[in-house]
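Note that one protein chain of the assembly has been removed; the remaining protein chains are unaltered in position.
Letters A, B and C name the chains as they come in the text, with residue numbers starting at 1 for each one.
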Amino acid sequence: MNKLTLETAKRMLAAAEQKARQMGLSSDIAIVDEGGNLIAFYRMDNARIAGIDISQNKAWTSVAMQMPTSNLAQSALPGGPTFGINTTNHGRLVILGGGIPIVSDGRIIGGIGVSGGSSAQDIEVANAAIQAFESMRGAGEPALATARIGSIQSIR
Amino acid sequence: MNKLTLETAKRMLAAAEQKARQMGLSSDIAIVDEGGNLIAFYRMDNARIAGIDISQNKAWTSVAMQMPTSNLAQSALPGGPTFGINTTNHGRLVILGGGIPIVSDGRIIGGIGVSGGSSAQDIEVANAAIQAFESMRGAGEPALATARIGSIQSIR
Amino acid sequence: MNKLTLETAKRMLAAAEQKARQMGLSSDIAIVDEGGNLIAFYRMDNARIAGIDISQNKAWTSVAMQMPTSNLAQSALPGGPTFGINTTNHGRLVILGGGIPIVSDGRIIGGIGVSGGSSAQDIEVANAAIQAFESMRGAGEPALATARIGSIQSIR
Partner (left out) sequence: MNKLTLETAKRMLAAAEQKARQMGLSSDIAIVDEGGNLIAFYRMDNARIAGIDISQNKAWTSVAMQMPTSNLAQSALPGGPTFGINTTNHGRLVILGGGIPIVSDGRIIGGIGVSGGSSAQDIEVANAAIQAFESMRGAGEPALATARIGSIQSIR
């Protein structure tokens, strides 16, 4: 899979929406492509208006920084190595957890961003979409999938 | 129906997407609520990146100006009554056809914006979503529906 | 009267609101001070969301350009002396009629901006507020008042 299609994005959104509902959350959920450009977006009923921007820019940041946004939540603390990075890119760069790159064949082909709960909850909802994506890709490439998920966990 | 739900927005997006596909178009399609805030967005495969902003802001403009954006395409011509209006609202106000208010019980409850073809084509795609919305609302209120569609056609 | 007070601004807003209601309009109405900074704002029920920005920036433009915005509606036409001026100042400069400077003792002490109807209607609503302001200033200074109103009419 070289490019995220709208159909894939819809199925990822559906997985994230289902997960958020199970967790009792109303989330904003966004999927961007490898250029950081929006493919699809859902705001669940009663989800925060502020999350429209935050979810989209979490997705963008995960692609633009090539890492989960939860990494930045740590490194952008005062004294950290990326302190102040959230005011670059006209404020588009978000340092709250919940943005995760979508990786296929070792390449970042897009990102998902979720806003609606705590950062830990947003990450959980985003991961549901990532898992749906992995399932769509078939049973192959276990090493890649493991490596990716592992790298995220080691970052937090 | 007082408020647009995400489910309604999805069905409107699906109708617009189907219509665009039938017409051989790749469109960006956005639905906003009565406050102009985004509910849902689809970028069809190969649709223009520029349309991400344009479709969303057509939807916003249809709500914020309480009229189809095609009205503005005419009135914002040099010498027209709203010449220059497209540079207000930080450039968010779009004067290209393809943004249409979503009306329920005589009240604007949201808007749809489409970008991907000519203005006439974008209007046709947006109208497919409006018709899907009317169908969802049931067979009632034919006068209202007729008046709204009629007013749009008389405006162009 | 050297400075616009909030009380004066409220009475001007009330006069404009009453006039708009008499004309069957739902208007956004803004008053700024001599620095172009907002003093008071009303959005009448059902007035356009787009008018929030437009009314405020009409008021700002009337102070910042030291003239009614209706002047610019003419001069900013293609081939006119200020063609393109509406994209300066980050789009804050509005070339639609309905912004009028508030003048006291020959000095601009603020501006009013109205959005909600046609430019002619917006000017009429704004003038109702200007007249309320003139009344508040008392029966004195008729020459000044006449000159100001005259200059606006000659401009259009």
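In this text, a residue touches a chain if its C-beta (ideal position, glycine included) is under 8 Å from a C-beta of that chain, and two chains touch if they have at least 3 such contacts.
Just so it is clear, the model here is predicted, and its values are computed rather than measured.
Contacts of the undrawn chain with the visible chains, over the full complex, involve A, B, C. For the chain missing from the display, the contacting residue among A:54, A:67, A:102 or A:129 is A:54, taking the whole complex into account.
Interface residues of subunit A facing the missing partner chain: 48-50, 53-54, 57, 73, 76-78, 86-87, 90-91, 94-96, 118-119.
Seen across the whole complex, the unshown chain contacts subunit C at 3, 5-6, 10, 17, 35, 37-45, 49, 52. Within the entire complex, the positions of subunit B that touch the omitted partner chain are 33-37.
Here is the rule we go by: only the chains that are shown with their structure count from here on.
Chain contacts here run in a simple line, from one end chain through to the other with no loop closing. Separating the CA-averaged centres of subunit A and subunit B is a span of 28 Å. Centre-to-centre spacing of subunit A and subunit C amounts to 46 Å, using the average Cα coordinate of each chain.
Residue positions 35 of subunit B are each in touch with at least two other chains.
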